[in-house]
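For reference, the structure discussed in these notes is given below.
The complex appears here without one of its protein chains, the remainder shown in place.
Chain nomenclature is as follows: A and B, assigned in order of appearance, with residue numbering initiated at 1 for each chain independently.
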Amino acid sequence: MAEQKKDLVLDIKDLVIHYETDDGVVEAVNGIDIQLEHGKTLGLVGETGSGKTTTALSILRLVPDPPGVIKSGSIKLDGKDVLNLPVAELEAIRGNLVSMIFQDPMTSLNPVLTVGEQIAEVIALHENISEKEAQTKAGDMLEVVGIPRERYGEYPHQFSGGMKQRVVIAMALACNPKLLLADEPTTALDVTIQAQVLETMKKLREQYGSAMIMITHDLGIIAEVCDEVSVVYAGQIVEHGTLEDIFESTMHPYTEGLFGSLPNIEERKARLQPITGLMPDPTNLPKGCCFAPRCKYCTENCAKSRPDKKWVSDTHYVRCSRYEEPGFQIERRGQ
Amino acid sequence: MEAAKINGAVQEGGAVKRRGQAGEIWRRLKKNKMAMAGLAVLVLLILVSIFADVLFDYNEIVIKQDTSIRLQGPSGAHWLGTDEFGRDILARLVHGSRVSLSVGVIAVSISLVIGGALGAIAGFYGGKTDNLIMRFIDILLAVPSLLLSITIVSALGPSIFNLMLAIGVSSVPSYARIVRASVLTVKDQEYVEAARCIGANNFEIIVSHIIPNCMAPIIVQVSLKVASAILSTSGLSFLGLGIKAPTPEWGAMLSGGRAYLRNAPHLTLFPGLAIIITILALNLLGDGLRDALDPKLKK
Partner (left out) sequence: MSKYIVKRLIMLIPVLIGVTFLVYFILSMSPGDTATMIAGEGAEAETIEAIRKEYGLDQPVIAQYGKYMWNLLRGDMGRSYLTKRDVFTTIAGAFPNTAKLAFWSILVAVAIALPIGIISATRQYSMVDNVGMVAALLGVATPNFWLGLMLIILFSLKLGWLPSGGMNGWQSYIMPAITLGTGDAALITRMTRSSMLEVVRQDYIRTARAKGVPEKAVIRKHALKNALIPVVTVIGLQFGGLLGGATLTETIFAWPGVGRLLVDSIKSKDTPMVLGGVIMLTITFSVINLLVDILYAFIDPRIKAQYR
């Protein structure tokens, strides 16, 4: 099986995370597995609320608690058992071994500290160098992301959204992390700025050799930067494979639906085929396949139990009971 | 995110959703034990003030002087003791709750009506009207509210009505500001423009769209302001500018006890406790309402 890969930077097994609120238990993450090799990029793609961000936060053990509770599973980050580390060691890892870029650059920088200070802080925390050296290095990092070092002493409100996100990227990469978590890093930005920021990220990641998890709902970004893709639905990975596996030999009806909702420039006459219905209520997930209520291939069997992983190649698996039937194919494959 | 959702919910507004929303708020409020305790105490206080005459006869017990039993400490016959004229303190506190609660409620109503109207007009019409009204509000704000109340009462002469008016006027600014702010945020929303497009006039818009939308902060403010009105009343009475003897009023009772601090501290202790319990109950309820109306603040 493909799980025998060695040299993993991240190894998540059967992660289950619930948010226990007054209004009920939100089943945010329901048994996610992620194996990521050093230097590779994994795309987590799925709708808002499918548990992508929660998964990323759990790698830093930053799931807000209360109400978030990690019910079961294990997270090994470069061999370290994140869920059982003492807080001091955890703090030593955050921003150093693994760092995160958040979705909204407008709110993810502290408004009362200068951008330089904020970058220098993470360097001073994790590297054994003087304050002065940390400041110099923070200036270097600013230049690396394309911001003149003269702007070290300015405050976040003096920067545009794209510039702020560059600062966040500089902060995330300052300590040369082995794993970078990017949570929809370009969603809040203008389209033109998006491309620039993505380009910067891609260049730097290659330069630093970090592995990355790219969280997005944009298949275009996935195609651009990822080696592997996990398609997440209702807190589960419903299909996983290499970029090629997912794009060329799509298996899961939900993945098909994602592609169907993209406009096709080459074939203008083709109509968009949005997925009908809504994500199931995460406080009350269906007993069977969570996608069944929206799935056009759904049979009675689908509502009975959650489908298991079905490996279709060394790199590619899908969770869909229909594949138990010989000869089943989704439409996209048939075309 | 969360804030956007709530704004969204508020914007959907309208009469249809209103009932469901009220039910939701009540459900959240019920979970808050402190707020429910506050509410229970308040209900009890209201009941006591309604049935004060049943509990203690006004002429025979509350204001009848009997110097033979003056300044007695708590006992079986007089649970909280007697005052300098031999009147039962518990009976006076019970009847005093009528004065405090009614002054509190009426004073707040006065400020709510005046302040709300000023704020709504200022916010709705904007421009010069807004400027004029808000400058007036600034002037009122520049004088500390207790001092303003003292000035008004001393000019008009002490009476229950003047007291209510004085306290009411001094908290006009806070309502004017709340309502104005709400109006400004609501005014340009699409659904108000939509209402205007289908021919609703200004008055209809104010009544059916703007007022429902500033209810939340106002409800919270009312519960807290009734509390501060009760505090101001007792403060004014304490200075001798409040309600005249022999009407039982908590602040006046407290003030009356000052001369006997050394030998009969219960004269000041119990009225003070009555005030504290009332204010505490109102504040607990007010805080609970704030949390229930704005779930963002909780967690």
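Keep this in mind: contacts are C-beta pairs under 8 Å (C-beta built on N, C-alpha and C of every residue); 3 or more make two chains touch, one makes a residue touch a chain.
Keep in mind the model is a prediction, meaning the values are calculated, not measured.
Participant: Of the residues listed, A:69, A:125, A:193 or A:312, which one is in contact with the missing chain?
Facilitator: Once the missing chain is taken into account, the touching residue is A:125.
Participant: Given the full complex, what residues of chain B touch the hidden partner chain?
Facilitator: That gives, for chain B, the contact residues 135-136, 138-140, 142-144, 146-147, 150-152, 154-157, 227, 231, 234-235, 238-241, 251, 254, 258, 261-262, 265, 268-269, 271-272, 275-277, 279-280, 283-284, 297.
Participant: Over the whole complex, note the residues of chain A touching the chain we left out.
Facilitator: Output for chain A: 60, 62, 87-88, 91-96, 99-100, 102, 104, 107-113, 121-122, 125-126, 155, 157-158, 168, 171.
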